[in-house]
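Note that this complex is displayed minus one protein chain, with the remaining chains in position.
Moving on to chain A:
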Amino acid sequence: MIPFTYERAQDEAAAARAAASTPNSKFIAGGTNLLDLMKLQIEKPQHLIDITHLPLNRIEATPDGGVRIGAMVRNADLAADPRIRKDYAVLSRALLAGASAQLRNMATTGGNLLQRTRCYYFYTPGLPCNKREPGSGCSALQGFNRMHAIVGASEACIATHPSDMAVAMRVLDAQVETINGQGQRRIIPIADFHRLPGNTPQQDNTLQSGELITAVTLPPPVKGEHIYRKVRDRASYAFALVSVAAIVERSGGQIHSARLAFGGLAHKPWRVNAAEQALRDTPDRPAAYHHAADAVLQGAVGYGHNDFKITLARRTLNAVLTPTA
């Protein structure tokens, strides 16, 4: 950890202003990701802006029938919120599938979206990693890449985004609200929030420097069965190898609609329109599930240790879509 200065932001505009005007500064929320990375000198902010005391910890109804979740709402509180559990069960389930109880008590909505990859080499300073040291190379390509991406990756980086929450938000078409140093607010659809690595894997998302997340809004509830299926190496406290967030509406042997987003496959929550089209108003049969899987996995490639994810993603999706007897 390099020495840093610290301030407690008075309000959200001030926080964003401070971030914009102080070079090499970072917001700190729950600190569960940032502090770990600072100790390893993977993140090296010289100035921390503490946003934990800002009044961004409310979950409120929006006029259109949706929900607005403050950026400082803790993962544990969000998962336990009665409205979220009832109307956005996929989100509650995704949150509870993540990390551990202690971490969820600290972790925040904004911080969770911005958590960084768990790639082993990103976590080992001194080894090549384009995300950590742009231009140094990608150790995972030829190295151990069990957790890595099978879609949307680049030669520069094959990392995955580790969040469970973000996958559920993707399936819910959430929107990220921000404010910048000039006090300008904008709304970023979750689909555009995280990015693919391309040639600039050091950039995980489309936030501008100093931009503060103030809230995440969810549109009105989506009807259907809410499912979050997380496949991992142990029963708890492990990141997803593959996860599926799904909202499926079906009756009388027909699937009417299905929304699907995947974790563990890519540098961002993975959602493929063609897959959902394949399930629109179609007979509720395995053939349809396979068509959807084909669409999701189109162009999927493994890098050795993660080859199994191609099979696993298909089988997990099949399991998710198969009606429980």
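The definition used in the following text is that a residue touches a chain if its C-beta (ideal position, glycine included) is under 8 Å from a C-beta of that chain, and two chains touch if they have at least 3 such contacts; residues count from 1.
Operating definition for what follows: contacts and distances are computed from a predicted model.
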| item | value |
| --- | --- |
| Name per UniProt, for the chain absent here [options: "Xanthine dehydrogenase molybdenum-binding subunit", "FtsX-like permease family protein", "Putative transketolase N-terminal section" or "Oxidoreductase"] | "Xanthine dehydrogenase molybdenum-binding subunit" |
| Contact partner of the left-out chain, one of A:89, A:127, A:196 or A:295 | A:127 |
| Per the touch definition above, residue among A:139, A:214 or A:282 touching the missing chain | A:139 |
| Absent-chain contact - pick from A:182, A:206 or A:311 | A:311 |
| For chain A, residues in touch with the removed chain | 1-3, 39-41, 118, 120-121, 123-127, 139, 142-144, 146-147, 231-239, 241, 286-287, 290, 308, 311-312, 315-316, 318-319, 322, 325 |
